[in-house]
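Let's turn to chain A:
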Amino acid sequence: MLQVQDLTTSYGPVKALDGVSFEAPRGKITAVLGANGAGKTTLLRTVSGLIRPARGAAYLEGADLTRTPAEAMPGLGLSHVPEGRGVITELTVEENLRLGGLARADRSRPADLERVYTLFPVLSDRRRALAHVLSGGERQMLVIGRALMATPKVLLLDEPSLGLAPRIVAQIFDLLRGLVESDGLTVVLVEQNARSALSIADFGVVLNLGRLIVHDDAATLAADEKLRHAYLGF
Partner candidate 1 sequence: MPALPARLSRVSESTLLRHLVLALAGMVVIVLVLESTSAFRNGQLTAMAYLGIAAGGLTVLTGLNGQLSLGHGAFMAIGAYTTALFLQDTEPALPVVGVLVVATLVTLLVGAVVGVAAARLHGPYLAGATLALAVAVPGIAVYFTDTLGGEQGLNVLLPEIPDWFADAVFFLTANDMTTTRYVAYIGWIALVLTFVLLANLSRSRVGRTWRAVRDDEVAAEIAGINLARARVLAFVVSTACAGLAGGVMALAVRITAPSGFMLTLSLTLLTAVVLGGLGSLLGALIGAALLTFLPQVATGFGADLGLSDVQSAELAPLAYGLVMMLVILLAPAGIVGSVRGWWARRGTSA
Partner candidate 2 sequence: MQQFLTTALTGLTLGMVYAAFALALVLIWRSTRIVNFAQAPMAMITTYVALVVIDAGYSYWIGFAVALVAGLVLGAVVERVVVRPVEGKSEINAVILTLGLFIVIHALAAVIFGSRYRSFPAPFGLRGFQVGDLNLAITGFGIFTIVAVLVVMALLVALFRLTDLGLMMRASAFNAEVARLLGVKVGRMLTLGWALAALVGSLAGLLIAGGSLVHPSYMDSVVVYGFVAAVLGGLDSPAGAVVGGLLLGVSLSFVSGYVGSELVALAALVILMLVLLLRPGGLFSHAAERRV
């Protein structure tokens, strides 16, 4: 589904990403793991066109994403939920959601909005409220809901668990798992919280200092004690 080939991204002389290749298969969750500064966020930002790579490319169903501007991604079926939630706090909950649906050629219909509200009843109660008043967990639900408004084929999620209580994280991950099973959504999940991420992921990719260390089944990675100690911190 999403193919990353020899992707290399530099900030000046520093290579944040160095020849990374893997594929995220359709209808599966691929977790991208690694310590701080491993290049996880850079990987997502390069794939979604926010940064130009020095070398390599990323393909979505054969289309080269690295030659496409970021604003064209939702139209191609790729939604990127950036780190730190990316809620536009000055807009209302519903405006944030509507915004998510604008990129689609057919524009979103009220039915899509209702579907997101069914998935996240909390949001439904606060449609007219400014997103500013939402809690961390609610904001995470809002950005995922907003991404779903574009009916993406691939969802890139950057650190959705950051700063959230374990109970909320579990709730969000369950929901994600559900979406993958019901809609055949493809998810690339960047996480520092490797234990939780591997518990819902099908595959895992471990990065260290910009290089790909290993790419395998989530279960295999979770069972590899050496790897866990060396790179995943649990």
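On the choice of candidates, all candidates are chains of the complex that A comes from, given by their letters.
Following the convention adopted for this analysis, contacts are C-beta pairs under 8 Å (C-beta built on N, C-alpha and C of every residue); 3 or more make two chains touch, one makes a residue touch a chain; residues count from 1.
Only a predicted model underlies this, so the values are computations on that prediction, with no experimental measurement involved.
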item: Touching chain, any copy counted, for chain A within the complex - options 1 or 2; value: 2
item: Residue ranges of chain A touching candidate 2 (in the complex, touch as defined); value: 48, 50, 69-75, 79-82, 86, 88-91, 95, 98-100, 102-103, 107, 146, 150
